[in-house]
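Heads up, the thing below is written out as structure tokens.
Heads up, one of the protein chains got dropped from this complex, but the rest are sitting where they should.
Right after this comes chain A.
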Amino acid sequence: MRTSYKMASIKHKNTKRIEGLDKNVWVAFTSVAADPSIVNLGQGYPDIPPPSYVKEGLAQAAMVDRLNQYTRGFGHPTLVKALSKVYGKVYDRQLDPFKEILVTVGGYGSLFSTMQALVEEGDEVIIIEPFFDCYVPMVKMAGGKPVLIPLRLKSSSAASSVSSADWVLDQEELASKFNSKTKAIIINTPNNPIGKIFSRSELQAIADLCIKHDTLCISDEVYEWLVYKGHEHVKIATLPGMWDRTITIGSAGKTFSVTGWKLGWSIGPEHLIKHLQTVMQNSLYTCPTPLQEAVGQGLLRDFELMGKPDCYFTSLALELEGKRDRMAAMLRQTGMTPVVPEGGYFMIADVTALNQDLSHMGDDEPYDYKFVKWMIKEKKLASIPVTAFVGEDSVKQFEKYIRLCFIKQESTLDAAEAILKSWNKD
């Protein structure tokens, strides 16, 4: 042993760029998923199987030698070509599969590549609350400053029947958040957790500000196919002046109910995508080949069926609409006030009317964190506290809400219903 040997050296501490980014809400709540006695409507993944042709596509791909080796770094040709076909139709424009598309490790990987490529110290990034929780740490890790603005419940909405459409941005407040340091605004539509689908006019208002202040728009549209009757998903990148300044993010996991495949994509103009590609080639280089082949084949199959009821993009939304309505009814019956989502697979519910006294749980956490923990323990039902998705200043506004995921089998929903029905009987 040499003389200056030290065990836990000061040199072994974390770098500045990840300071304070180690904690997150999932760490606190995912261990719950392992307990089979708990009905888990918390973390957002389906417990329904993916479509069989997608699974079969993967099995077939794995048997081809070449498809078990490295493929093109920015995206496997079969996949990027399929994406350019599907989205070319949706955007109504020619998409260059090699220059305007990047395949990443999930929508998460696209968000990361975008932040690392385009955000740095001195940049401000506007984030709308409630937001998918990774947006803030990713902006911080890139050296940027998150600037938050909450969605607010319109006072005109009826107490008994609230829709995600009733949650809106205050236009003056939004305009006040933009300044010369604003590099980008992140929007998520359909939104997680509220399920709001930004209307064309709402997107236009955001677009006008982006153009006026010359900012980028990062549009997280992973739930783009999960749109319920009477609503339309609009891509902000299709509004005038927006293609050149927008990165749109999509997800195979959410599209085909295969969150464990971790494949996503960024679509945008070459002059932006090329920077994301640089990050990709310097972080993980390429995504798994057989998975990309299978997603590509799945997309080609559904491309042919687009607009028809047996296209998975349509049939999944139809299936989920029933579950959505069922869940909303269950929650109302218990006395909670659900916010019926226009899209996505989450629903938030206001638990105020239950008047649940949680003072015995101390006061170092927001109400929803305490409620969620209490509900797991006392009712064996798991959900996620909505203040996990907001900044400190908005906690009071959101602490009476919990988030539930309804992309679950009927048997899971049956079990949830049984718990909710017997709620007041204890």
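The rule is simple: a residue touches a chain if its C-beta (ideal position, glycine included) is under 8 Å from a C-beta of that chain, and two chains touch if they have at least 3 such contacts; residues count from 1.
Just so we're on the same page, contacts and distances are computed from a predicted model.
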item	value
Per UniProt record, name of the chain withheld from view ["Kynurenine aminotransferase 1", "Protein YIPF", "DNA polymerase delta subunit 4" or "Leukemia inhibitory factor"]	"Kynurenine aminotransferase 1"
Residue of A:152, A:274 or A:380 touching the missing chain in the full complex	A:274
Residue among A:79, A:134, A:185 or A:299 touching the omitted chain	A:134
For chain A, the residues touching the chain missing from this view	1-2, 4-9, 11-18, 21-22, 24, 26, 30, 43, 45-50, 55, 58-59, 62-63, 65-73, 105-106, 108-109, 112, 116-122, 134, 137-138, 141-143, 211, 214, 216, 241, 243-245, 257-263, 269, 271-272, 274-275, 278-279, 281-291
